[in-house]
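Only a single protein chain was left out; the remaining protein chains are all shown in position.
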Amino acid sequence: MLGISMISLVGVLILVLIFGFVFSKGAAVISWDFLWGDYHETVYDTYYDEGLDDTVFSRPEDLDDTIWFSSVWGVGFTDSVDEAGNAIILIVYVHQNSPLSSLLDKNEEGNFIAISNGQIVNKVIFGDNIILYGSDGAKRAAFLFDQATIIKDMITVTSGGGIRGSIITTFLLVIMTLALAVPFGVFTAVYMHEFAPKKSKIVKLLRRLIEMLSGMPSIIFGLMGAAVFIPFTSAITSADGGNLFSGALTMTAIVLPLIIAATEEALSVVPDDFRQASLALGANKTQTTFKVVLRSSIPGILTGTLLAVGRIIGESAALIYAIGTAIKDKIILTERSTSLAVHIWSVMSQEVPNFEMASAISIIILLVVLILSLLVKLIAKKFVIDPSLR
Amino acid sequence: MLNVFEIKSLNLYYHEKQALKNIDMIIHKHEVTAFIGPSGCGKSTLLRSFNRMNDLIDGCRMEGNIYYVGNDIYAKDFNVIDLRAIIGMVFQKANPFPMSIFDNVAYGPRCQGVKDKKILNNIVRQALEDSALYDEVKDRLREPAICLSGGQQQRLCIARAIAMSPEVLLMDEPTSALDPIATAKIEDLIAKLKEKYTIVIVTHNMQQAARISDKTAFFLLGELIEYNETEALFTHPKNPKTEDYITGRFG
Partner (left out) sequence: MAELHIKFQNKQYQKRSADDITKAVLFVPTLLSASIVLLIIIFVAQRGIAPFIPSEYEELAVDAILFLTGNTWFVSPNVYGVMFIVINTLIVVFGAMVLAIPVGVLSALFIVKMAPKIVGNLLSGAIELLAAVPSIVFGVFGLGIITKAVVGIASVFGTQTAGGISTMSTIIVLALMIFPTIAIMSITAIRAVDINLEKNSLALGASKMQTWLNITLSSAKSGIFAGIILGIGRAFGEATAVSMVAGNAGSGPTFDLFATTRTLTSTMLLGLKETTGLDYDIRFSVGLVLIVLILSFNLILTRIKKRIGRYSV
């Protein structure tokens, strides 16, 4: 008896371990920059030679003592370390009128670049050929800037390691997939449950086939995506290889059985009384189905949709094949990108797996899954208590 | 003037089992006709064949004819949906849709394409008044219909049917699930509705039949045993089986 109760605690134990591990490794990484920053580092090469006016920037009151401020340029620096542990100079504040907010690009004529919060100073060559190195520290940086009126060459790096691209991709994937899968799935379920002739052999076959779908592992759908949807979308759009459309089509195939099952379940619970009453009033079947039956089925369909969202967010293997594993910052529908789950795969299959980033993203995914599960439970409760269900 | 319903040599089968045997009868306009008989005698089945609701049942087969104001309603290509629009039906268990009171009553007209708000408001109001429900719900038309009591829900279902301006109202044991007070209200209602509509009511309650109907038909095992003016049937039944039933020897 005791043994059995111990065994059943395994479930809770593992859940706690997973959450605990993921939180311990990843929580520190989560920040606004992480969520909304670029993944890839960008190197900016800029200069400024237009001379300074007499503006003196006052140090904002909310900057603490660790920040060194240049009142000539209106910029604040602090000391920090990079992943390898090297000392770096981090820009933490740039006044909106600071000349630094609009520097000329050395690589592209006429292009302006804004030096902004979060960038790292790599090297600066000032007007009188005084050089500031990245390892010189924030105090010296502020000092040298205060002395200078011309910047001959300034090299800054954005820190990268952000997941904005993957967040946007995941969001787009969910919307695109639902846009296809929900109408498809609901209409299929409505046909099979309400309109199909009762003993039809075709319907039996269709059901069997759809059932087989739900038993397929998602990686197989990925193979299909690569074999069918990538060439297909490449042919009809400007895409060349994996893209968000092929990914959405693949995910549609995966979540279709889910939505069909949830919708059929919801339809079967609608009391037959309603259908009879509607028909007896002279409504035809189409009106009965859409105005009465489907309306009552909405909670069930909603549940199926939420489950589908969870599935899309969590899917990795299929999308690795159907889109690819290239992490992007700028998301274009006809190009590759990674969803959050595939992003984890991508950074974990590097030579040195990035546990911190993977854990941080896992936290986000787990929280979303948690919320979705709660929503589903909430709908179930409300649905059951609804007295129109007799 | 055409009779509302003429039933000629009607035989009805559920798969192999025969549910109605050789029914011949005529339903007259602006009368309340009651169908009585023990459980399983076929009275509900006959009622449902008037608006072809039996079509929905698997394996239901029919021989013979039913004429509605001269139209053979089982003719090929007959428009069943329109038939059901002009014949109203009230079921044993009140089944308001999971919508507001207003939307329930407006449902039928909306399905027929009525969109104008003013017209709908009038239709709903008239139907609810004719069902003796308007005063009780006039301030909460937008509330969900399931918030009403059982008796009110049934009157709502009657209003819903009346909103279609039918000629005929078919009622399948409409008060069997209600308490005596609600039942009395509906019986009063039927007496008033008779002026506008032809009513056929199936009931297992003989006293009810005696109270509210003009003509009564007694069924037994799928056969029409006796069909006469209500008073005559109950006081001087011609068929001994009828007498047995109404005196309670079985049923």
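Each chain gets a letter, A and B, in the order it is written, and its residues are counted from 1.
Rule of thumb we're sticking to: a contact is a pair of C-beta atoms (placed from the backbone, for glycine too) under 8 Å apart; a residue touches a chain by one contact, two chains touch by 3 or more.
The model shown is predicted, which means the values in this text are computed figures rather than measured ones.
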Next on the checklist: In the whole complex, not just what's shown, which of A:219, A:332 or A:378 touches the removed chain?
Outcome noted: A:219
Next on the checklist: Please identify which residue in B:82, B:143, B:188 or B:231 touches the non-displayed chain.
Outcome noted: B:82
Item to check | Full-complex contact with the absent chain, from B:65, B:112, B:126 or B:205 | outcome: B:112
Checklist outcome for this item: Checked against the full complex, the residue among A:206, A:302, A:333 or A:379 that touches the missing chain is A:206
Checklist outcome for this item: Missing-chain contacts on chain A, rising order, are 1, 4-5, 7-12, 14-15, 17-18, 21-22, 25, 183-185, 187-188, 190-192, 195-196, 205-206, 209-210, 212-213, 215-221, 223-224, 227-228, 253, 256, 260, 284-286, 289, 310, 313-317, 320-321, 325, 341, 344-345, 348-349, 353, 355, 358-359, 362, 365-366, 369-370, 372-373
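Simple rule for what comes next: only the chains that are shown with their structure count from here on.
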Next on the checklist: List the residues on chain A that touch chain B in their complex, please.
Outcome noted: 198, 271, 273-274, 276-284, 287, 291-292, 295-296, 386-388
Checklist entry - For chain B, which residues are in contact with chain A within the complex? => result 51, 53, 56, 58, 81-86, 88-89, 91, 93, 95, 97-99, 107-108, 111-112, 144, 146, 157, 160-161, 164
